[in-house]
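Mind having a look at this structure? Questions to follow.
The complex appears here minus one protein chain, its other protein chains still in place.
First chain written, first letter: the chains are A, B and C, and each begins at residue 1.
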Amino acid sequence: MRREIPLIITTIAGLVFAISYFIPHMPFGEAETIFGDWVTIVQAFAIWLGVLNLLRVTGEKIHRKRPGWTYAAIVIVTMVGTIAIGIYEGFAGMNATPPSSYRDAGTTFDWIFQYLYDPLSSTMFAMLAFYISSAAYRAFRARNLEATMLLIAAFFMMGGRVPLLDQLISPFTDTLVFSKLSSWIMNFPVAGGQRAIAIGIALGIMSSSLRVILGIERSHIGGGE
Amino acid sequence: MVSTANQGDRRCATNLIRLLLVTFAVLLTFLHNRALADNSAVDTSSVVSASITPLAPPTSLVVSDHVYDNAERLDLVWVPSIDDKLIASKLIEYRVYRITDSGDGQRIAVLPAGANSFSDENVESGHQYSYYITSVGADSEFPSISSEPIEPEREWLNYHLISLLLICMIIGVAITYFIETARRGKKLFIRRIAGLEAIDDAVGRATEMGRPILFIPGIQDMDDVGTVAGVTILGRVCRVVAEFDTKISVPTSRSLVMTAARETIKTAYQTAGRPDKYSDDMSNYITDEQFGYVAAVNGIMVREKPATCFYMGTFYAESLLLAETGNSVGAIQIAGTSNPMQIPFFVVACDFTLIGEELFAASAYLSSEPKQLGSLKGQDLGKAIALTAITIGVIAATGSSAWHIGWMQDILNALESIFLTR
Amino acid sequence: MMGHYIALSLLAVLGLGMIFIFYLTVKGRTIERRFVFLYIVFTVSLPLFVKMKPPIQVSPEVQQVVETITSLSPGAKVLISCDFDPPSAPELQPMLVAFTKYALKHDLKLIFMGLWPLGPSQANRGLRLALADTIIAAKNLTYGVDYVNLGFQSGNEFVIQAMGGSFKSMFPQDDRRIPYDSIPLLNGVVNYRQIDLVMNFSAGKPGTIEWIQNAVDRYQVKLSAGNTAVQAPQVYPYLRAGQVRGLMGGMSGAAEFELALNEKGKASSFILSQMFSHLAVMLFVIVGNVAWLMTRKKK
Partner (left out) sequence: MSTEFGVWVAALMTIGLFSFLYKDNPFFKVCEAVFIGSSTGYWAVVYFFDNLQKKLWEGIFPPDGAVGDAWLWGGAILGILMLCRLSNKIGWIARWPVSFIVGATAGLYMINYFVSSAMMQVASTMQSLVVTNGGGIDWQATIGSVVVAVAVVSGLIYFFFSKEHTGAFGGVAKVGIWFLMITFGASFGYTVMSRMSLLIGRMDYLFGDWLGMIR
């Protein structure tokens, strides 16, 4: 039973979405709408599952005084603080006239977004700029024909998408040769190459989806034949 | 859509029905009007002041649901007003009004004189719609009788998607067929994949240098196809490793992947006849957190200086960080990922890269698992269909547009009607 | 002119630094990565202080976005899906702001939403900036009549799909918790059929490709898009096939868009930094490869 029920659920959910594309008639169109609602709800629960999981893992870390438990404490304090403030302000705004959102400017929750979440997440990704530069210097080599072609294409793209190479040749000509060239590369060879990749991926997704719906692929329920 | 003859038949039938309906409606309206006239009831003309010229409204308005659609279209037909004449007509235009769920009439279209049909494509299932049409003169407007309320229906088959359904079925059936064939033990051919021979050389090199091998199976869990392919390739790498008796280390970012990796390594050592050399230390779980995992792996690289690094699985931003560090310790690097965004980093920083689907092909090739082999074959069939269609389509398009060859245009139209699902 | 000279001297300073790095590398002394990091900090920040009008030209794909937008008549309803979060804001926020300013000036009706939890917050920030514009402020626009923010809904592509049936099913209330039916702007808006254009600002998944798959190809929606540079190449095949009408890619796309709509903003002032940083990366690749080839020959 532990294996059969999930398999049946998978198949039914998959079939409803696949069939309703072709048969919008009762009951498929309606079932699709209802299932769509369910997906959004389950995903919201999954986020809360993550919160509870994080609480459990970090709580255990603090309890056992494992290395780095002080940082775990900071995680818990900021997380619980953010949630408490957000939920309080959300309900307060709901009952206010006119109603306002927890997300509106001027709320403490918006302050957290603007001055904690935003700079921290932006910075995390901005660090990649440094790593790309150092990799460009230390690792990216034209070690074979393929890599060389890749680097050359990348060169024209980096120099052509911003007015860089065009600035260099500006004393000689006014036409933006490299800007046009990079646009051309994107619109023709790249569009073609991406299209080949997209067709391949679409077929791959189709076959793996089919395997999931038919119950041939079972790794999401713990694998095994 | 799939065959023009079929469509013609259908259209013919619908038109016949429509014609019957219209005739019936004309009769009905005639009788109805007679009745009205007999009762000399108040009709619209009484509202109109004597100063403006009266116009006859259109008659016999029939609204029908459009067939084979997703309840998004209603078709209207009517008999034009008797004042709608070709020459010197007082009637300028018709206006179509819609009443949704017995609300007020809303003007939805203005049609030129002479029109006798209209399709409202702005309707929803679950609502009742009725319509009336007015004859519009220079200074007056006269409404027809409202049609019976009708609700658009969702049909059993969205007819213009039939070719899509067929192609999906062909590929779907092919995939399941090939999986079944492979299961029964039939050998399915898969071409040699360039990066694979490099594996043996790379392992040999590590043995010569007396340094370990590092294998990273991506940062996703076992429910990801890329990870599964990575672990499969790990099995093959480990068989060579066991033969050469080299040291291998497989840090993972998911605990489930660690379990799977340990199983795989163990089996490989048994197959190679060296079960005694296996130990659980070969694979360890580090952390789920993306950058935390990268920091730890980079630490391992700097300390142990592996001779060879394998990156096989699903990678995101960490591809760059791992490959750069591996490069700086002078390792030979072999990578494979299906994420198109990360392939460039691997191509320029690694010695060998399995590009996109090659990762899955390599995994199917090495494991000869029916599930993987069959899917690959089915997908190949899909590619063959796409290739054939594109080749014929391009030739036909060129022939018809550059040399105006008629039958080539027909071929192109047929192909487009199959593949364009809009 | 002044700006030009400063830029040139900057280039000279950074160039000397690069020559020094090159010298060390060829000598076999690969410099430490912290110095590379430091070098990048300078190349990116110094140009920020220089005020120079970048010589950019609007590319055809951005031009197509502009044409799609300018063809809308006043009163047209535009659905704007903000599918990004703060990390991608430097690229996408300028597009959003420029678009919002243009749209509000030309009396388009804007319906904001987000498939990313932080999207609606980005929309609010963009709106705040646009409403502060003097011309727009003079129009005295009202929330709910001229623009509305539906908020976020979880479910990714399932939300796009379900909106093909009805917007209300996914957004029973707007961001301020006003019921869908009592918002004047949404009066009569059932689903995509009452929308004249969908604008999508996307930093990944769900984003433009999901909008194409679930709205354009299934419900014949008109779609224009702005993407992060990482995402843009994947959208080009769909651009060629006409599934998306115009595409702005990354910061340079944003700068071109600002130029075309004549709404100067952040992107235009960042483009010089962008140029310098690209130059640095390109030079790093050359330096690294030359040094590598030279040492390989010696062996």
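Annotations
Note that in this section a residue touches a chain if its C-beta (ideal position, glycine included) is under 8 Å from a C-beta of that chain, and two chains touch if they have at least 3 such contacts.
Computed from a predicted structure; not experimentally measured.
Shown chains touched by the undisplayed chain in the intact complex: A, B, C. Touch with the chain omitted from the figure is made, among C:G207, C:P237 or C:G288, by C:P237.
Residue positions on chain C in contact with the hidden chain: 34, 37, 40-41, 44-45, 48-49, 87-91, 117-118, 151-154, 157-158, 161, 170, 172-173, 177, 179, 209, 212-214, 216-218, 228-230, 232-234, 237-238, 240-243, 249-252, 266, 270, 273-274, 277-278, 281, in rising order. The omitted chain makes contact with chain A at the following residues, 2, 5-7, 9-18, 21, 34-54, 56, 68, 71-72, 74-83, 86-87, 90, 102-103, 109, 111-130, 132, 146-147, 149-158, 161-162, 184-203, 205-206, 208-210, 212-213, 220-222.
Although one chain is not shown, part of chain B still touches it, namely residues 164, 167-168, 189-192, 223, 295, 340-341, 343-345, 347-348, 355-358, 361, 376-377, 380, 382-384, 386-387, 389-391, 393-394, 396-398, 400-402, 412, 415-416, 419-422.
Please note the rule applied: only the chains that are shown with their structure count from here on.
Centroid to centroid, with C-alpha atoms defining each point, chain A and chain B lie 19 Å apart. Distance from the chain A centre to the chain C centre is 16 Å, each centre being the mean of its Cα atoms.
Chain B has residues 340 in contact with two or more other chains. Multi-chain contact residues of chain C (touching two or more other chains): 234.
Residues of chain A that touch chain C in their complex: 21, 32-33, 36-37, 39-40, 43-44, 47, 93-94, 98-101, 103-105, 110, 113, 117-119, 121-122, 124-126, 129-130, 132-134, 136-142, 151, 155, 158-159, 161-164, 166-167, 170, 176, 179, 183, 186-187, 190-192, 194-195, 198.
Across the interface of their complex, chain C is touched by residues 121-122, 124, 340-341, 421-422 of chain B.
Within the complex, the chain C residues that touch chain A are 21, 25, 30-31, 33, 36-37, 39-40, 44, 54-57, 59-61, 85-90, 118, 120-121, 124, 128, 151, 153-156, 158-159, 161-162, 165, 169-170, 175-178, 218, 229, 233-234, 236-237, 239-240, 249-250, 252, 271, 274-275, 277-282, 284-285, 287-289, 292.
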